[in-house]
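Apart from one protein chain that is not included, each protein chain of the complex appears where it belongs.
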């Protein structure tokens, strides 16, 4: 019997607060979970800086990855298995891709990817195909297996049913994170009847469709997603911490380029600063390491770097104002000038941040994040696109919502000890009440 | 109006998955939460190495501290307020002590306290009375206030009702952590009707008592505690990770004493290695820093240090066997000799670990952790000790349960490439099946 | 101290699965709960025939009425109390109106009100103002009090804030039943963050408004309502049972008018059959009594009455087909003729049933069920109508959705033993597969 069919002597279970139990029977899965690269996900938070807003959101990507695996396992073993339209030979591939779909994520992905122009999907590929424990385990299944896993995660795999399980508008990834993030933050959004959705999923041609009888559960899921994005993921306080982290990384890179002499040199960051990220270095870069540097850099001489680090570590975040880029562009230019006059570098202390989401889309050809619409399997066997059947989904379908905010350090602006009159003008422009003492 | 009575313009709420919301109205509490020392608790896990066993247990002491505060706030504001036996002047003191009761905790307290002979209660005192943001905030209330807060946490404060809220056999600390740890691990133990218990708590003479009508909720609480200790807190896998961390710290200290030349010198640990812990250093020592060193030390030359660090980072833990110290003492001596012969240093690789708990006690005078028994307020006004009224509690009362385990690296022992026959003897003694190949 | 201020010696609590506890401190409320007319609500199910579809939905209106009371109590005591815009003198009136808002409901209200042209709101008034225990309790508060309670429930009371608590588009009634019905049926819809909504409710001029910060919780509530209507309240199986009950009552009345000689004479129904409902009789008419008659009438000679009763008691319900009245009116006429030919009386066995709901409306002046829109209190103090601020609510606002179904006894139609060819035509028209044997 080959490695791909090898079963554990006894099923292993992980106690999971969201799915109650995660079940593992395959030796391959067990070995992947034990790999160094997968264990590293314990040191990367699922929601980055969200814990500054929702203190419960301290859960890791390890957590989430097990959850996505478990959902795919239930679909494949309990719902798809035995159906003629599904090829059970794809089982192990689906499970591995589910487990590893986030393996390339680094610390605080939003900020790091932005500053260093990284793409976690590239690293995912590198980890699966490179010189890693994960790769060696996958290659034991067979020579082509690692490549296949990478293809599924990269959405290029030929069997689109497998791809759909991991990446579509209603996939195991989204179903896990909505529920998990709701559980750990404690918000009341994020609940939908996943058990019902799983039971009505059907493999069909080159996709996974939903039986019409499950439409209302899907509506609930879409609404959950909408609420989670705006109530949790795009929360302005979370984004403030992200802005600070982003600017910290910018500053550190800038100083490095300037040959600034660090008391604690950013050894772990060198390859990133040089725009030549190396897998081996990247794998060492977890959130503990980042926090170590942020703490150490509070002691640096550069006043901007030390201030930003101290703000992040001690949660002394930027405040924000609503901002309409179309109408208020000039205001930012003016503010920028005033900041300079007040001795507050606008490069680091005056930041526009935008969030944008499309709650559901019937079709987005050619778009960056092009995803299949959700299709319903009608009683008569026809396939209908969701928004055609659901009034609610139709109402929000295709409507992109964007939010812009302007971030700045209120404490600096309110500090009367210098540049009093300039700061007064800043306050006026920002609509802040500057209390005269 | 003084600082002690200052209210926020608008109540602040924290979304909490356990208590739904944590409410803050007092400026003092708001300022304490924002202090550097309190924010540091975000970087210290509530359950240390438990996340290796229960992957959900990634929540921090920040989380728990807010929870204890909220429970005390509900007792004081909703239940005690207005009762003649309670002095509402103690309100703010109770809230501050609740919030700060764990402020002195460091990273992975179990292991650190054992190796470095630390006492987090000492640090709590130092933080409250020393040169810290927390101290400055408390001192603004009035000069004696910091000392009072320290006394409540140290259990020496004269008003024992206040002490009881934070430290007794049924206090806000325990009620929060049982529920919180159950929530984040996902286990089904840990549930009891806290709302009921809060409603029947009464200030009475020098303690807090429970109205008889709430006895069954208290029984449930005692049983929850019992189950959580043995199912979660003393889980053998969690202890395995603790053992490894403890031995890592031992080894690093040993090497330091030997003037070993570290590639990454343990700067953050110097004062601990010298047995002269300094508050300033201690406050920098969070779990991110510890993990940074553990990762770096994988690159050290010392084979024991690098092995132990690698085990911890990659969750390659020790296995364990049941062990009865009374009967099997000689076995450990013999194993120790065999380990030496096999080239496995028993000092680091053969470890006895013991856990022990007293689920409830009617009275433990003179004991280390002496705690008041739980008293019931009977309908006729009498005060009865809980185990006198409750059959179940009586059945487990005062019965200490202890568990001993022997930890060792199974992979080393199973490694056939050297000392085959010695290892065979080790296996025999440990009752392991050594498969002949 | 007058009766209106009289407090119980000790607060009474009811364990409630939805709100955890219902708290009663007022003697007036305690007495109302103990009254004969209120206890009668235990024998009337909250959701009528829904238990045939969702077996958990066996909860009574007693349950729900306590829940509405508890929500209003929390608003008035914990949120409104002390606010200048709220008159705390309205407290007891609000609580009584909340508790009694459904006191006039009879068994299976939908069916009874339709057949006998009853209005439960009339009976509510009669019970509050008539010769009842409830009236005597209310009158002890003061002479005008019963009239005031009736006015609040009837929406004519001058203080519209009080009316809004009980009847508006976001009132205690709806908030309780959505959650309660979700709990007992077990569906995953119906959850929203009520605690949040209660905390942001504000008395304002002649209404109750919601602070803007609670908008998302309100969106969730609107979506819950939408889902509950279509997934639970309008479930076609539930409506089938209602159709059968309605037709049973029709038949019994018809037979009575024909002077049919009942084996079990419908004594309890006489005044209804005569269109002269009497309060004293109405109060005896609970669901136990109705079920008693249905069981007894299975033994009657009239074949239609006995068949309908047997169907209801043994859950042998009608099947249904989708039906579009605009396009398919002629089909019903034709079916009606065919039913007659087949010996199946279409009057009782071919029924069109329609359900219709407006999930939220900004304004419906002059409509039957005119209700205030939901108003948000913006940060700047302005009042904005909800759909103006919420994309989701705007999308579904004012859109009435209606559903028509055609009900018939499939077993009769499929019964081959008579009128085979006529039944074949019926099957064809209904789109049923009539299997040839």
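As written, the chains take the letters A, B and C, and residue 1 is the first residue of each chain.
Rule of thumb we're sticking to: a contact is a pair of C-beta atoms (placed from the backbone, for glycine too) under 8 Å apart; a residue touches a chain by one contact, two chains touch by 3 or more.
Keep in mind that what you see is a predicted model, and the values were worked out from it rather than measured.
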Residue, one of C:288, C:333, C:383 or C:428, that touches the chain absent here: C:288
Hidden-chain contact residue, picked from the options B:27, B:231 or B:355: B:231
Touch with the omitted chain, as defined above, among C:42, C:158 or C:420: C:42
Absent-chain contact - pick from C:158, C:315 or C:388: C:315
Contacts of chain A with the absent chain, listed as residue ranges: 13, 20-21, 195, 199
Chain not shown, touching residues in chain B: 187-189, 191-193, 196, 216-217, 219-220, 223, 226-227, 230-231, 391-392, 395-396, 399, 401
Those residues of chain C which, in the complete complex, touch the missing chain: 14-18, 20, 34, 36, 39, 42-43, 51, 54-56, 58-60, 62-63, 66, 183-187, 284, 286-289, 291-292, 295, 313-316
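Note that in this section only the chains that are shown with their structure count from here on.
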Core chain by centroid distance, with centroids computed from Cα atoms only: A
Inter-centroid spacing, chain C versus chain B (mean Cα positions, whole Å): 52
Rounded Å distance, chain A centre to chain B centre (Cα mean): 32
Computed distance of Cα centres, chain C from chain A, in Å: 44
Residues of chain B whose C-beta touches two or more other chains: 20
